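Only a portion of the chains appears, each positioned as in the full assembly.
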Amino acid sequence: MGVRVAVAGASGYAGGELLRLIAGHPGLDLVAATGDSSAGRAVTDVHPHLPAYADVTLRPTDVAELADAELVFLALPHGASAALSASLPAGTRIVDLGADHRLTDPAVWAKHYGGPYPGAWTYGLPELPGQRARIADSDRVAATGCYVVASTLPLAPLIAAGVAAPDDVVVVAASGTSGAGRSAAPHLLGSEVMNDVSAYKVGTHRHAPEIKQAAGARTLSFTPLLAPMPRGILATVTARPTGTTSADEVRQVLAEAYAGEPFVTLLPAGAWPHTSATYGSNACHLQVTVDGDSGRIVATSAIDNLGKGAAGQAVQCANLMLGLPETAGLTANGVAP
Amino acid sequence: MGVRVAVAGASGYAGGELLRLIAGHPGLDLVAATGDSSAGRAVTDVHPHLPAYADVTLRPTDVAELADAELVFLALPHGASAALSASLPAGTRIVDLGADHRLTDPAVWAKHYGGPYPGAWTYGLPELPGQRARIADSDRVAATGCYVVASTLPLAPLIAAGVAAPDDVVVVAASGTSGAGRSAAPHLLGSEVMNDVSAYKVGTHRHAPEIKQAAGARTLSFTPLLAPMPRGILATVTARPTGTTSADEVRQVLAEAYAGEPFVTLLPAGAWPHTSATYGSNACHLQVTVDGDSGRIVATSAIDNLGKGAAGQAVQCANLMLGLPETAGLTANGVAP
C-alpha cells in the first residue's frame, strides 16, 4: 500500500508525465487525476500512451476530488495554485510544478508576474546546497522551472565557488516543444516547428529572474529557443571568470558539487551533453570548459524538460518529503536513440 | 540477487535497449556486455544515455566473457549466433534477437538467407496461441523480427479465426530509423532521413516470409518504409475477408485474442494507433475496421521497434524462460509526447 497521491492538471504534458512516473513508482498510489476541460474523459483518451490507467477517468479540479490524497502534485496554469492549495486539508503535502511559489522577492514577483504575491515555498531543487534537507522537512514545495534546472545546475556551483562572476551571465537555452504546453496554438503546429529553430521572449522570459535567484547570478541575458523535438533542453551557460581559471578547475568545481548525486552526471572531459541521452529520464548531463579566446567559462547542460525539468523533479521532491528513497520511481537512464 | 545475464552485441541499438531494460529490471543482473569493434570502451561512451553502467566496460564477444551468465541475449548480426550458441555452456539459456533461428522451413531459409540452415528455435512471440508455455519450457528462443511483431499481432488472430483470408495480404509498414541499425551509412544520415519517407526492399525484405510463417498468411505483399523518427513501427495490414464481415466482428476477434494480455491494447473503436504512444515501451496498440469500398479488413498496429519489436520482447521471453513475472522490468506505458 503506497502513499495516496493526486495530480491536479493531469491532462497537460507535465501532468501526463507525472501519471507515467506514478504508474511505475513502487511507493505511490494514484487516487485522483483532475483536469478542467478534460474532466469526464478517460485518461487513456487524453494520454493514449498510458494504458496503465485504462480504468481511470479525469475528474474536475476541485478540492473534493483531491481531499483523499496525502500528497498532491499541482500541474496547473500560472495563478491557479494559490487558491487551491489554501483549500486543501491541513496535512496534505503539495508539490507545485507552477511558478506561483518560486520567487522569494515580492518585488521581482510583481515585476514579472504581477498581482498579489502568493509567497514562496521551499524551492524544489534538491541538488542545491542544503536544499535536500529543507525539502524533506517541508509540506509545500515549489518545483523549479525547466529552463531554471538546466541553467542553475551548471551555474550555481561555479558562482558559489567564486570561480564565475555573478554579473553578465549569458544563457541561451533550446527547448523541445512540450515546454510550450499542450494548448493548440498556430505557431506550435508540427508544420511550423519542424525544420525550425527560433528565439522567443528574448530578455523577457519569466524563468530569467528565477535563474538569477536559484543560481546566484546578478545580471543575466537569457534567450530561450524553440527546437524541433518534443522534449529536451540544452542550455549553454557562459560566465566570466573572476580570475584566471582553467578547464580543469571549472570541471573540478562541478565534479565536487555533484559527487554522489544520483541524477547529475558530469561527462568525461571532451564529451558534451546531448538532450537525447536524457530523454524520458530524470538525468542532467553537464560539461564545462573555458573558452580560449574570450576567457569565458562555457558550460552546457542537458535535461528532459518534462523529466528533471518538471515531473521527474517533482517526484524526486515528493520522495524526499515522504521519506521514500529519493530515487524511487525515477531513473537516470534515458530512452535513446 | 538476480539472475545473471549477458548481452552479446551490446553496442548497437537493440543491445543498448537491452542494457537499459536490464538496468531497471528487478530480477536480472548484468554480468557481461560485449561488442566487437567497441570492446574496451566504456558502456557510457557508447551509450551516454545509460549512466547506470558508469563502471562497465564492453568486452569482446567470445564465449569466455559470456560463460558466467545464466541467460545470454544475442543482439548480433545475421549469421553470428549459431556458432556462438553452440559454444556456450550446456545449461545457458539464450534469447536470440537475430534472424538465424526463426524460420521453420529450410527451403524458405535457403531462399531468403542462403547458407546452411541453422535450425529453428522456439519462436519468441508469447501472444501467439500456446506460445507462452512453449517459451517457458525452452532454453533457446528466437525473438520475433520487428516488422513481424507489428504485422502478426493484428493479422494472426484474424486468419486463425477464419475471418481474414490468408491469401493476398498486403502490409505496408513504416519504421523509425533505429530499425536500420547503427552502422554509419550515407542514406541513414540525419540530413537524408529527416523530411523523408521512402520505401526500400520492396517485396524482398526478409521479414516477409517470417510474417507469413508467424501469422499464417499464404501470400503477402510487404512494403517497408523508412520514416523520419528514431523509433516506432506503424504497420497497415489489409486482408480480404473470407465472407461477409463487419468492423464489429473483426474488432471482436482481436478483443478476444488479446483479452488479459499485458502489452497488447485494442484501442476503443474510432481511435487509431500512434507510434508515439508506444515510445520506449513494450506495448502494441491495435485497431481494425472493414473498408466500406473494397471490403478489405484494415488493421493498423503501433510498436516501438526497439521495445516490443526487439529488446522488450526479448526480456518478456527471458522472464517466461526464467520463471519470473512476465512483465518484470517492462512497461506498457510509453514515453510521450
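Chains here go by letter, A and B, matching the order in which they are written, and residues are numbered from 1 within each.
Convention: a residue touches a chain if its C-beta (ideal position, glycine included) is under 8 Å from a C-beta of that chain, and two chains touch if they have at least 3 such contacts.
In this text, all values refer to a predicted model and were calculated from it rather than measured experimentally.
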Total copies in the full complex, given that 2 are placed here: 4
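Assume only the chains that are shown with their structure count from here on.
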Between chain B and chain A, distance of the C-alpha-averaged centres to the nearest whole Å: 34
Chain A - residues contacting chain B, complex: 13, 16, 20, 23-24, 45, 47-52, 54, 178, 194-195, 230-231, 265, 267-268, 271, 274, 276-281, 283, 285, 331-337
